[in-house]
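Excluded from the complex is one protein chain; the other protein chains are retained at their positions.
Letters A, B and C mark the chains as written, and numbering starts fresh at 1 in each.
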Amino acid sequence: MSDLIIRIGGEGGEGIISAGDMVAEAAARSGLEILTFKSFPAEIRGGYAMYQVRFSKDEILSEGTGFQVFCAFNQEALDKNRSQLVPGTVLVYDYPGGDIAEEVKIEGVTCYALPMSKIAKKDLDMYRAKNMVALGALSFTFDIALESLKELVKEKFGRKGQAVVDVNLKAIDAGAHFMRDNHKKTDPYKMGSVAKTGKDVIIISGNEAVGLGALIAGCNFLSCYPITPATEVANYLAVRLPKMDGTLVQAEDEIASLANVLGASYAGAKAMTSTSGPGLSLMQELLGLASMAEIPCVIVDVQRGGPSTGLPTKHEQSDLFMACHGGHGDASRVVLSAENVSDAIELTVIAFNIAEKYQTPVLLLTDGSLGFRTESIKRPDPRKYSVVNRDRFKAGGNGDAPSKYLRYKLTASGVSAMSLPGDAGGAYISTGLEHSESSAPSFTPEDHARMSDKRFNKLASVVDFVPPPEVQGDGPADLGVISWGSTLGTVREAVNQARAQGLKVKALHPKLVWPLQEKQIKAFASTCKKILVPEVNKQGQFAEILRGKTGVDAISYPIYGGLPFSPKQILEKIKEVLK
Amino acid sequence: MSDLIIRIGGEGGEGIISAGDMVAEAAARSGLEILTFKSFPAEIRGGYAMYQVRFSKDEILSEGTGFQVFCAFNQEALDKNRSQLVPGTVLVYDYPGGDIAEEVKIEGVTCYALPMSKIAKKDLDMYRAKNMVALGALSFTFDIALESLKELVKEKFGRKGQAVVDVNLKAIDAGAHFMRDNHKKTDPYKMGSVAKTGKDVIIISGNEAVGLGALIAGCNFLSCYPITPATEVANYLAVRLPKMDGTLVQAEDEIASLANVLGASYAGAKAMTSTSGPGLSLMQELLGLASMAEIPCVIVDVQRGGPSTGLPTKHEQSDLFMACHGGHGDASRVVLSAENVSDAIELTVIAFNIAEKYQTPVLLLTDGSLGFRTESIKRPDPRKYSVVNRDRFKAGGNGDAPSKYLRYKLTASGVSAMSLPGDAGGAYISTGLEHSESSAPSFTPEDHARMSDKRFNKLASVVDFVPPPEVQGDGPADLGVISWGSTLGTVREAVNQARAQGLKVKALHPKLVWPLQEKQIKAFASTCKKILVPEVNKQGQFAEILRGKTGVDAISYPIYGGLPFSPKQILEKIKEVLK
Amino acid sequence: MTATAEVLKPKDYKSDIRPVWCAGCGDYGVLNAVQNAFAALKLSLYDTVCVSGIGCSSRLPYFLKTYGFHSLHGRSLPVAVGIKLARPELEVVVFGGDGDLFSIGGGHFPHVARKNSDVTCIMMDNHIYGLTKGQVSPTSTPGMVATTTPFGAPDTGSVNPLAYALTYGASFVAQSFSGNPKALSEIVQQAIMHEGFSYVNVISPCLTFNKIDTFDFYKDAFVDLPADHDKSNLVAALDKAFNPPAGKVYNGVFYETQRPTLVENLKKVNQKAKADKNRDLNEFVEEFAI
Partner (left out) sequence: MTATAEVLKPKDYKSDIRPVWCAGCGDYGVLNAVQNAFAALKLSLYDTVCVSGIGCSSRLPYFLKTYGFHSLHGRSLPVAVGIKLARPELEVVVFGGDGDLFSIGGGHFPHVARKNSDVTCIMMDNHIYGLTKGQVSPTSTPGMVATTTPFGAPDTGSVNPLAYALTYGASFVAQSFSGNPKALSEIVQQAIMHEGFSYVNVISPCLTFNKIDTFDFYKDAFVDLPADHDKSNLVAALDKAFNPPAGKVYNGVFYETQRPTLVENLKKVNQKAKADKNRDLNEFVEEFAI
């Protein structure tokens, strides 16, 4: 067995997330790859919470399709997942003595009753240990890192005293022993361990990855306003930025956040803000100012379900239109989107580098499921990233007398050296009005035309600055899949499967979504008979932009239920389109 | 002579606009059609102001190309227009004794020196009458409604007393006599009058037209925040709405304006707000709420030069991307755009009708030059417009028991009857959260999918509700022009000229820009070998949306100098593309 | 205020949507007190609109049977003003949190208050961002440790909602405690009865994320405003708002006055307008005749 998905469902607050994180870490220690998927209720208390972890001996590309094993902590969880308990799956459920009132029998599904509440309450006298009972049972039954798990319990609970360690270990054993003694294993799922030790591996979430990337890129200023599912980016940096002499402030709203960022960057900081859709909507006017005044800045949008307040804790990729086209006027900007957790580190660094190099706002789109999900990834080496800083004005070095510093000088690249307050001879007025080279207001047709050209032309080479989109598969194909963001991983997996089944399918994996790497996209499209664009939004936003920008005749495949794609969905669509 | 363009340029505050308005009105009285074009400085005082009026015996479609006659009040005005003083044009300029220091001679240009400042100061002892001297000279020399003008002076200045009337009449005569006595007319421009009396005509600006349209549509609530060039919409309605028992308030910002509007509409008002780009940027989050909560409202965007504060008094059509794609999530909305002043009345009524019928936000885009320009148009009859009101909840009439009113009931049309506070049995929570039919928060994949479908499907028939886009020209063509907004009139004129020259050119004139009337657009495109899309913005926004939505292979022709197209520019481009 | 014909009990105002708040959340007390006050005032279920923004507290309208508008984070007040202007006969009550009303929504508050829009605003002040899981709010104690401020918030001072409302020109300003539903219900009743903008600051602890401003802390902290407090004196009210007795929190009405409301002023505007020339669509068209 090289790949296994276990999902745990229950009431928010029952320790599902923390238990899941432990088994994931234990598995990673024993050399397995892991990728988790979490779903929280939109309310603070109560409501269905879900934790899923995928284990594999090989690289994991996505959340996968459904699960092999489902562990139900309560009736609601069981009900919500009932339709996915298809023949071949396994159910472990809290029975008897828990919230689930009746024994469960489902045709073709292996059902293991595990009285986890009862064991925790009666045998261990600690209801909170229910999650550990479940963990012990799952680890034992599916042969996942049971020993690593116990080691981890000792480390994690160590400082809380031996008694706490003991009761947790006992709970794990109780779960394991119950399974050993009461059920004959009839399902085929057994993970086992691997030779490699997992030493060079870290486990990190998408939101943390953005934070780490920012630190690597030299970010020293963040202003934020809390919003689900982006708050963890700020939470992470709130602890680390001040240690590196940086500044993190919580502003009165998102408008103030971006205004803080623009002020800080104007004064020389490498500044960013992190938000979700509603916040980005509020920032549109200031985004235009950043474009007009050519101020470097990074805006991270951890997308959630929209429109409006929408589905705050659900997954969606529906802010692309706004990211590329939001705000009045022709406002230049760059939009990147991350595929997975490693990518989130990498692209955050690239986002800062582009912001600095091109003196432009850069948006980085991730999404709720990527933000919350953790992955085991190769340990990054902070020194291996190249970091770019803005082209600075040097008195007299601008080709002009110091008194004639031209902040918006027309240059071949479109980028003009930027002075910082304090630079003698570099004074100018950063402005949202159209302006001449010297930054004085100017509304002549000539200045508006050439400054518009400057703002857009300087971005022309961004398409070369960002690595070209990866092509998966080669030769001519019957179908090419182009997608973006965290759907890319799912596409990779589906396309691997399709190709393994002999289908002539390829995929292109762009990370730069605005401006588009048109050359590569057209080249790719020219080798495919059809182009399919799966994405998680109603309107087929990327498909429309792709068509609009490149003329590529894209078949849009949008889903919009607040959940990511499964590889199976995409594979089936591929087959349907090829029929 | 059936068509003449006179431009007057000078310092803001010299009475150029008011003088221009008088000659336009006088001409309209004598049966001529008129269309004016004004340009203000972005500052309160000083700076170059321009007023242009086009006279014709036939329908006027646009501002036209350049001018035949330019009247320079000062040196700056002369300098700004020098390059357009091409052979065949006429210059009337303030010399000697005014701001212009030297006699002007330009090869091929008829130059009439007219000492308007001197006449006003010395002969009339009233410098402010300079504009009337100029007017008298222009009316006389180019034979435009001199008698009507004098009549008008009597009427307008009547209540200021006979002395004021007299000095103005004297100024007009002085201008006219100076020209008669000192210049032999050597240019060919003579307008003359027409038989029809112009009785059934009104003169109205684009911004006033929006206001009048709103009143006709039954608008009874406007909340606004001042912004150039939209403030006149509110100024107009501020006087009229209260007379019709409506309410107009100035809010603390644009966010509050739209929030006021949504509250008022939720409570039953026909509500709107008027703004320009920066304001619309700030409204994006609330626009999404209107979509999600299905609240009828009309938002008028009088576009100006962007991005950011940009070019506040200049012309641009660059808010289309934001209008269609702004805001986070998949937020449904309808976007209309007006071609001219009559259209602004008509489309404002349609905007309200769509908002009410489909319970959706509707954006109406006009622009700075359309907002300020006046036209003589056929007097509208308010009774001739059909006005639509929203489908109201009737207790028990919803097909449910009163206690089970389903505000977001899934219906075949997608539209659900709306209750208003006060309706017994109709209580519900209007909400920006995703919801069930009853308006309770719901984040299930099923509800998100079907409510997303509801919000978009209900708009499917908007394409039939709005009159189909007019097709200009017939049969197969070598080139079809598709444009939008006030560029349409210019395209009409250019295409008329092209066809008169034997070119096989057609045009399509959509007023609904989102969603697109795809059927008609594709049908039109299928009769043309090429499609050209001229528009006043940097990115070619409509061309991209057109390609993205319909796959039509559009050639984008964007200009971005803060000025509208001239018919000549478009005609030349047509020829270039056809070459 | 429109009274209902039938006699409704407090529980008749409760909808069948189950509150999503944590067990023990202060907001339950507010909900109870509000049901109580609505019943005491015999408010009609259909002529009452409860408006809110986003936050734990802002979910309250769902749990009532009246009309409601769950708007956006920070936008409850201007939405409520729109409702009231369109339909002055409706009773409009705004609910919100300290973040909602004084952080992101803080730009609207002054103008709604100074224009004396006739809505009642009930703030559930828990000195924290509840729904986003614990960040400092404008009313948090300076230096508070929370998720985005792990080394203590750098804010030098915090918002004093009572003083703000007073300075803004609110014509009714009071404070009460979710732990004392009877006192709270009485103050809510007075606030709703008041013509003009009324503001009630309700201390409503968040037991999940705020370990400073707890029920325990407030249980004994509340004292009634002194009997001789002059409710018509703005500066005296400000003094009380800024300087409560050490360790104490006032319950009661700080300020109350009668000023023309926005609706009244707009009625006068309409009267003046109608006395002016040109009154209907045909006349409006005629204005443009040449």
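In this section, a residue touches a chain if its C-beta (ideal position, glycine included) is under 8 Å from a C-beta of that chain, and two chains touch if they have at least 3 such contacts.
What you see is a predicted model; the values in this text were computed from it and never measured.
The absent chain, not drawn in this view, touches the displayed chains A, B, C throughout the complex. Of the candidate positions C:32, C:116, C:185 or C:251, contact with the hidden chain is made by C:116.
Contact with the undisplayed chain is limited, among B:74, B:117 or B:308, to B:308. From the options A:14, A:43 or A:208, the residue with contact to the unseen chain in the full assembly is A:208.
Only one residue from A:252, A:294 or A:493 touches the chain missing from this view: A:252. From the set A:240, A:450, A:504 or A:549, the residue in touch with the chain omitted from the display is A:240, counting the whole complex.
The chain omitted from view is touched by exactly one of B:3, B:99, B:173 or B:253, namely B:253. Interface with the hidden chain, as seen from chain A, comprises residues 25, 28-29, 198, 201-204, 208, 212, 215-216, 221, 223, 239-240, 242-245, 247, 249, 251-253, 255-257, 259-269, 271, 285-286, 289, 376, 379-382, 420-433, 440-441. Touch with the hidden chain on the side of chain B covers residues 43-47, 224-228, 231, 234-235, 238-239, 242, 248-250, 252-254, 278, 308-309.
On the side of chain C, touch with the chain left out of the figure occurs at residues 102-108, 110-111, 114-116, 138, 149, 151-152, 154-160, 163-164, 166-169, 234-235, 238-239, 242-243, 259-262, 265-266, 268-269, 272-273, 276.
Simple rule for what comes next: only the chains that are shown with their structure count from here on.
One simple way to say how far apart two chains are is to compare their mean CA positions; for chain B and chain C this gives 42 Å. Rounded to a whole number, the gap between the C-alpha centres of chain A and chain C is 38 angstrom. Each of residues 278, 308-309 in chain A touches at least two other chains. Within chain C, contacts with two or more other chains are made by residues 54, 72.
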